[in-house]
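Some notes on the structure that comes next.
The other protein chains are all here in position, but one chain of the complex has been omitted.
A, B and C label the chains in the order they appear, each numbered from 1.
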Amino acid sequence: MGCATEDVIAALRRVNEVIAEHRDELVDLDREIGDGDHGENMRRGFEAVMSKLDMSELDTPGAVLKLTATTLISTVGGAAGPLYGTAFLRAANAVGAATELSAGEVAAALRAACEGVVARGKAEIGDKTMVDALQPAVRAAETAMADAAALSAASAGGSTSAGGDGVPAVLAAAADAAEVGAESTVPLVARKGRASYLGERSAGHLDPGARSAALLLRALADAARKAAGGEAP
Amino acid sequence: MGCATEDVIAALRRVNEVIAEHRDELVDLDREIGDGDHGENMRRGFEAVMSKLDMSELDTPGAVLKLTATTLISTVGGAAGPLYGTAFLRAANAVGAATELSAGEVAAALRAACEGVVARGKAEIGDKTMVDALQPAVRAAETAMADAAALSAASAGGSTSAGGDGVPAVLAAAADAAEVGAESTVPLVARKGRASYLGERSAGHLDPGARSAALLLRALADAARKAAGGEAP
Amino acid sequence: MKKIINDPATVVADSLRGMAAAHPELLRVSTKPAVVARADAPVRGKVAVVSGGGSGHEPLHAGFVGPGMLDAACPGAVFTSPTPDQVQAAVSQVDGGAGVLLVVKNYTGDVLNFDTAAELAAAEGGDVRSVVIDDDVAVKDSLYTAGRRGVGGTVLLEKIVGAAADRKVDLDGCEALARRVIANVRSMGMALTGCTVPHVGEPTFTLAEDEMEIGIGIHGEPGRERMPAENADGIVRRLLEPVLEDLPFREGDRALLFTNSMGGTPLIELYLAHGIAERLLAERGIRVERRLVGPFITSLEMQGMSITLLKLDDEMIELWDAPVHTAALRWGA
Partner (left out) sequence: MKKIINDPATVVADSLRGMAAAHPELLRVSTKPAVVARADAPVRGKVAVVSGGGSGHEPLHAGFVGPGMLDAACPGAVFTSPTPDQVQAAVSQVDGGAGVLLVVKNYTGDVLNFDTAAELAAAEGGDVRSVVIDDDVAVKDSLYTAGRRGVGGTVLLEKIVGAAADRKVDLDGCEALARRVIANVRSMGMALTGCTVPHVGEPTFTLAEDEMEIGIGIHGEPGRERMPAENADGIVRRLLEPVLEDLPFREGDRALLFTNSMGGTPLIELYLAHGIAERLLAERGIRVERRLVGPFITSLEMQGMSITLLKLDDEMIELWDAPVHTAALRWGA
């Protein structure tokens, strides 16, 4: 069993909750090396996503992701708006018209999302941006996928799907890696975005966008686990 | 021996010192119930008086008082500038062309000064202004004069002058009364000047102008005592 | 105290030098005594309009010197009224033979110093009159105060009377017009923070995070009442209601609404407050026909605002719309 439209919606609901809970933390991180709006921008954006989703009838995960993308683009503003917007847009394109997403499709969507952010923002690993959370997350997701595939190939003798209960594992791996990646931004000197104006003074602070990316992936992973009937680990 | 031109100049020098020493106190008093400039205005004014006196050759007390008046008018500004300016101008007119001032002339000059302030500012006793220091000072000076006259009439058999050593006594009496008068402004609600805008909130504060008037009279009294060879009481 | 200055004692003169440098074609600035006059003064045959007061309220008054408004301004020390010589010097620089009107804000110091100057000028044969503006409804005008203060209405008066003088209205006419403006204008102000006079070095008053001061003047003096800070709706209502009651303004009246920043309040907040005032006035049936929004009469860096309402007639509207070219107010020129 894969990840259906209502699972994606539930996951975004969870993202909205988590972002709202962490709004002030993100604001504070952004005050330190930016302009203090990241938490409010993200909160405003996902709140808008929620009302858009409530008003719409959507029948594929791709449609949900696409509405999320356009809503973020038109309500977030700042650097994060177009970057997260592009991420969701690319993820939507990656999953196409599928009505249920396999773990493999989820991992592919993550890769597409991350590549979209890089294409738009031109940041590399180590520039102290959300890319420092997203890129390790993609790699971890793909490794988890490969592990799961190898495992199921070994045990079940070549099932074609990695299995619906692969989605929680893939997203959990992504979230774990994103958190580590976000933490890794602390000592870095920023080279992209507003924090780069601070030069050396940007070192010693967690990047707000990397933190929000890690929160977002953790919310998705929690939602996936819950959908699969899992409990807290 | 009365109060000669150089005595008046020395007395004004003392006034300048005392005002400079108390500048911050006057500023603070004016911050509480006014706009915080009284100390600086008075300091600027008497400093200007000093340089004007240094640059001028003056041969009567009246000329010194007149120069003081015009300098205060043209440098102090605010309410205090025209009020103290008028006070010195009226005092100058009162002493006329005399080259040495008797205690009686000093007392008369004080009365003229106080009347000038009242004529310009229309304040009455109890309005919480410099008049609350000046009017009691005038009365005390005149009482001291009368006492001294009675005393010298009784002892020396009707000397026409109350005597040069009357000046320190007259000014000391004026300064004492001015200090009491200034203190009496504390509980009052202001009815004139900027403090009146505060209504009831002006009660509980010493009026800055009453305080500067008391300081000024004390400085004059000290200078007169010193000129007469007296020591600290 | 944090200020972009060199020496508290020379702030006014230093600033005037910068103003002279910034407006070489418009202004002629002297510092001893301090006078800011329009570059082409005296204008022959025109009533000269002169104002002045303590510094720290910029752009008032020097920022309003120029064609269509003031002929000269006399800036005193910070929050200290100017001295009579300044006023006299200004008068003699700008008297174009048609008389001089002194615009005096009602503070004891200003009134006394301008009165002295007017006496001196009259002694020299000039036709010098003065009008005293007292539009601040926060202060009760009674025997027990120095009367109401002159605040925001001053800006409107200087514009309207300046325009009349520009059209060669004579001294009687200018004086009568000024009195009509004074009779029809009311203001009220409030502060969220105090301000620091350079030579004092500490704020004239301090407010807690949850306090505001209602009924302030423009000299950093405490207001009439300290109370819990309110939102914009509450603040605007507290300013507007006493203003409306005092004249009183009535349904159908035409008005100029002037929403003024005390200096430190950002424009985004000021426009927000202005919008509320417009709404409240519309609810009362008062027709706002002209408006002015910005920091025009300030108390250094104080955060706060004031509202001024002028009841308009056709002549005032025409004069308000007339061209003006000053450092702070400019249109049609």
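The definition used in the following text is that a contact is a pair of C-beta atoms (placed from the backbone, for glycine too) under 8 Å apart; a residue touches a chain by one contact, two chains touch by 3 or more.
Remember, predicted model here, so these are calculated numbers, not experimental data.
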Query = Touched by the hidden chain, which of the shown chains?
reply = A, C
Key: Which of C:Arg17, C:Arg167, C:Arg250 or C:Arg287 contacts the chain that the document leaves out   = C:Arg17
Note = Contact residues on chain A toward the hidden chain run 27, 31, 33-37, 40-41, 44, 73-83, 85, 120-121, 189, 191-194, 196-199, 201
Task = Write the list of chain C residues that the hidden chain touches.
result = 1-7, 11-12, 14-22, 55-56, 58-59, 63, 78, 192-193, 207, 209, 212, 229, 231-233, 235, 259, 263-276, 278-279, 288, 291, 293, 295, 298, 300-301, 303, 305, 325, 330-333
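Here is the rule we go by: only the chains that are shown with their structure count from here on.
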Ask   = Using the mean of all protein Cα atoms as the middle point, what chain has its own Cα mean nearest that point?
value = C
Centroid spacing, where centroids are CA-atom means, of chain A and chain C in whole angstrom = 57
Request  = Could you grab the centroid distance between chain B and chain C? Build each centroid from C-alpha atoms only and quote it in angstrom.
outcome  = 34
